[in-house]
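Before I ask anything, let me first share the structure, which is written out below as structure tokens.
A selection of the complex's chains, in situ.
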């Protein structure tokens, strides 16, 4: 008999008496190696319906990036391109006219699977130079179904700016804090609230800021509990994590 | 009139006609500087009822640590001491007999405010040497009201050990991954689930492991989204963050 | 009654008998959260009258930088732009003709609040390549009201150049030492005087100079007391700090 | 004629006609090489009268440290020993009974030149583990004539503790901020005041705190101007610098 194409065929052959149990047993072993592991692992991706497919565009030509994005879009879900130059969006727009480009976040989005916005993700941003990273976090979390707001320019060097927004901080379900320089804002915010805080160090600064290493280490060594940290300038990762957490608060 | 001791006294004086509005206005200004700011900021701590008071015992003598813990316990909430030598618990037990010491986690706990365990925090641990950090995370999250389980000895060098527990991974609400060496387990786990993953790098290893710097950086640079990271060996921080997130899934 | 707009209105309502003390008390609580904290913290900024508003121009387009600088200037105080390309000054000059550009320091200044120059800040500079940073320190300190002088090209490789200026060193109230390479000049100067010395490591050098890390660490590990250090190439920070210190010597 | 012992003798010999101008000229050259340079440079040390002689006791045996301290004390000024074990004080007390040992700061002081306390140095300390460094700064600044006060346990994780002391902060002439973990307290304090702030990073913390490297870099990269930094755990250096600055505010 020819090699069966799945479990069902094996069972049928055994049922029909064409194969002995022993023959079926060996066939199942071969199958599991090729199909089952894959199927099972991939199964949970089906559960992730609604999660965007993500393309990191840096290091690809605009042509390549646009093509990959278009191909993914054909499968029907939401698609997100990060670190995309304007040229990527230009090229993509010819084929997918409804794609949206955010020049600050450098993201391109194809929205095919609209989701009701839920929860309350607050992105807090220390300085105006940190805004691109904050914006990338916002675009990502929104595409994943979170209601997102921004609280900008509230660095600790002018503490009153932050303190006048205490109630906003208290209301949020998850807070993303985007800060360059020494990143002290994360410690201050986490000391004020009892909600999970995601710290995003940015490379904004010079000298002893070491391209973001200093706020990265500072956020990790923070004296305030309730903080976890993502990679330098990784607005995408923070938005993704925040949306995952935010989703838990809804009809869990 | 003598300096009023609070807002109420000022209002009463104005009401009684003893003070003009102007006099009351100035008094309110003085008061707000000393009392109000404090009261307001501290107000949210009342909301944090149930959160443990935490004492980091390292660098304190056992006598000091025990005394601080006892004093905090008198205020009635749950109390947690981390990185505590056995001697701390011995001393504390003389005065607070019901305190619990975990020699692996090196935690001491005084449980005075029992909480129903909710949600599902899964602590995944790469090797047996990482267990103390994993245990610290578990004790912390449990004290904050989370239902916590451990999945131990599932390092990526023997992947089948992890894969036989896929369903356990899928079921969790939040996952804490504790891993030393190169910390690759975080990327593997985060690639398998769609729940928030907290990575805890440990200092287990030698040479190019650099006391945990290598898995720390590895977890931050991870190719899998949905990960945020805490400080090296910071089981407490991971447990605290996990419990905060876990809490969102309940009647939020 | 509608929500009162300030403390005064609450007091008046209580005085008029429209509100009970209890109603007034609760209104004060609400108000303090929104207005008082802000007002109080911001109060000290009024004391800082004369301090320049500062804009770090790097990472902004010349158009953005010029616009921000102009807007700040409308409020009437002194304005300082650092790390500004010539184009920023060109654009700004169209709208604020009296602005001053220093091509070496890369600063742009709008002087609207002239201050009598006081004290004696001496900026000591190791090599000619360190001059831009030294000049940034000078512009900053001067704008904040300090009398400032420069002692240039006195690196330790030719010690006699420094020693012929001992009296100049002795006379200063605060000394800023700007040095690249290994930064040894700070130790030598601090060993010669009994005045506060601000060290500014620069990124001048190559190889083992590591973009200023080497003189930064060297200045911190200096064998001479009486030294404190600012970030690499941070002429602005050094000038600001020196002006603050210098101001203490005057009718404090 | 024998070699003259000083300038005066050369002049007298020339005046008496015993030496020609040429002979005198050469003698002056020889003298200046051996005496003048030294005399001149050392002259300013006389101006530093009242400054303590300082002995760094670490790496010396208690016997050596005690002996050096005693010998310095015989010259009559104030003497300060830092990083001294109790044994140093025990040994020293046998010979200099009035010496004072501070077990927290690990300083030993011989006070022979009392100074009126002037100015207002405020030492702000983030956590109780940072107290030894804070105390070293206080002992040093006090010995140099500064009036010094301590504001302890005001870390940013509980911001209200700091804000209730705003007036104390506003009143100080110089502020020393001692902080471990991520050192964010420096940025917060410097953002609140317009006085010079000296940051002292401490090695308190673990993992990503890297024995103080993280708060050191954080303080240098701080977003708030008006900060300068000393070496990790260098309470002595901060106290010395603060006392120098504090002295400028008095009858300068």
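Letters A, B, C and D mark the chains as written, and numbering starts fresh at 1 in each.
Following the convention adopted for this analysis, contacts are C-beta pairs under 8 Å (C-beta built on N, C-alpha and C of every residue); 3 or more make two chains touch, one makes a residue touch a chain.
This one's a predicted model, so the numbers in the text were calculated from it and none came from an experiment.
Peer 1: Of how many identical copies is the complete assembly built, when 4 are given in place?
Peer 2: If we count all chains in the complex, we get 8 identical copies.
Keep this in mind: only the chains that are shown with their structure count from here on.
Peer 1: For the pairs B-C and A-C, output the one whose chains share more C-beta pairs in contact.
Peer 2: If we tally the C-beta pairs in contact for B-C and A-C, the bigger total goes to B-C.
Peer 1: Of all chains present, which has the mean Cα position farthest from that of chain A?
Peer 2: D
Peer 1: Averaging only over C-alpha atoms, locate the centres of chain C and chain D and give their separation in whole Å.
Peer 2: 25
Peer 1: Scan chain B for residues touching two or more other chains and write them down.
Peer 2: Within chain B, residues 33, 37, 40-41, 216, 231-232 contact more than one other chain.
Peer 1: Any idea which chain A residues touch chain B in the complex?
Peer 2: Checking each residue of chain A against chain B gives 37, 40-41, 44, 47-48, 51, 54, 166, 170, 173-174, 192-196, 198, 216, 220-221, 225-232, 236-238, 240-241, 244-246, 248-250, 252.
Peer 1: Contact residues on chain D for chain B in the complex?
Peer 2: These residues of chain D touch chain B: 129, 159-160, 163-164, 166-167, 204, 206-209.
Peer 1: For the complex, give me every residue of chain D touching chain A.
Peer 2: 126-127, 155-159, 181-184, 187-188, 190-192, 205, 207-210, 213-215, 217-225
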